[in-house]
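These notes concern the structure reproduced below.
The complex appears here minus one protein chain, its other protein chains still in place.
Labels run A, B and C following the written order; every chain starts at residue 1.
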Amino acid sequence: MDQMMMGAMSKDMMSMPGMQAMDMSVMQACMDACSACEQACTVCSTQMMSCAPACMNCADMCNTMMRAMMRMQGMNPATMMSMLDACMAMCQLTMDECMEHADHSEVCKMCAQACKACMDACMAMKDMMMAMS
Amino acid sequence: MDQMMMGAMSKDMMSMPGMQAMDMSVMQACMDACSACEQACTVCSTQMMSCAPACMNCADMCNTMMRAMMRMQGMNPATMMSMLDACMAMCQLTMDECMEHADHSEVCKMCAQACKACMDACMAMKDMMMAMS
Amino acid sequence: MDQMMMGAMSKDMMSMPGMQAMDMSVMQACMDACSACEQACTVCSTQMMSCAPACMNCADMCNTMMRAMMRMQGMNPATMMSMLDACMAMCQLTMDECMEHADHSEVCKMCAQACKACMDACMAMKDMMMAMS
Partner (left out) sequence: MDQMMMGAMSKDMMSMPGMQAMDMSVMQACMDACSACEQACTVCSTQMMSCAPACMNCADMCNTMMRAMMRMQGMNPATMMSMLDACMAMCQLTMDECMEHADHSEVCKMCAQACKACMDACMAMKDMMMAMS
């Protein structure tokens, strides 16, 4: 996400109850990883290999996850953590599917990496939220 | 969902491993409740009351949930249940927000009902999946 | 869309400038056709036939179109008509792709019908808007 927009968003968020301790760089990394994973999965799904339905599911979940972080006014910590769990589960499943084709598809290999990065970023976000509570 | 399309989809799904015991009427009810909740939340969010950000989050989550049920080829039971948990949490939060305005907004009242119905349908879907495993 | 929600939404919309002449039944039919087309295309795309990428594009466009009609506060007639054009073009393309498989895929046949119905409903919506202006 653009640095200036991130700054403006952070200011808003810091005024929300329970959000003062949020490390915005962790959240920014998570939003960026969700965006990258949505894009990789969207491209990967057009290959029409067996991973395609998982990739489509993962693209939608990552977009929903990214948007939810941009709309923390409409979230609470428990719901956010539940969505992070769902996003991590979906990324794990898609990574596993894509890894099966990683040897003969460069796109699947990159898609699996984007899923892994997204999963890691969601875990870091969840860890931070648990430390805050 | 259209009955004929549902029939065709069911036939495909019944050929997937572990899906033979799926009660398709429970899944159809869940997809329909997700669709109705997405629509109610989308309308409700335009009122620009304090529930709007939750409604936007809920609309996205419900759409993602509905699509995931239409793409079970790209899901597994554990991931599906994790997404159902996230969807129920998001619906609960949105229902609570909308209930605060239910006395003076007809739309919020109906949106809260759609969230409750979606939550119930997701729980029925999860119960069925747990019984299958 | 649920009748009661449609009623509440109509009341809001009738208070917007230039919307008094809107025939809400035409708009409701268009939103319902968009929703049905999104669902048909989402199911069809999991077949991983050559129509899949078009179906994915069409599902996204139809969802965006449906939501835009639910958020007319954030639209104007010219933009609405431009989006209807894009939605009709996307439905036409997807219908053509699916018709190529209609003989051997029941799902493609129904998907093509949903695309045709959505295209017709968008045209009726556009005709109404042109008559209003």
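In this text, a residue touches a chain if its C-beta (ideal position, glycine included) is under 8 Å from a C-beta of that chain, and two chains touch if they have at least 3 such contacts.
Not measured: the values here are computed from a predicted model.
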Can you work out which residue in C:M4, C:M19 or C:L93 touches the chain that's missing from view?
-> C:L93
Among C:M5, C:A54 or C:C108, which residue is in touch with the absent chain?
-> C:A54
Considering the whole complex rather than only what is displayed, give the residues of chain B touching the chain that is not shown.
-> 45-46, 48-50, 52-53, 56
For chain A, the residues touching the chain missing from this view | 1-2, 4-5, 8-9, 12, 31, 35-36, 39-40, 42-43, 45-47, 59, 63, 66-67, 70-71, 73-74, 106-107, 110, 114
Which parts of chain C are in contact with the chain that was left out?
-> 51-58, 60-61, 63-64, 67-68, 71-76, 78-79, 82-83, 85-87, 89-90, 92-94, 97
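Definition applied: only the chains that are shown with their structure count from here on.
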Between chain A and chain C, what is the gap in Å from one C-alpha centre to the other?
-> 29
Spell out, as numbers or ranges, the residues of chain B touching 2 or more other chains.
-> 63, 67, 71, 73-74
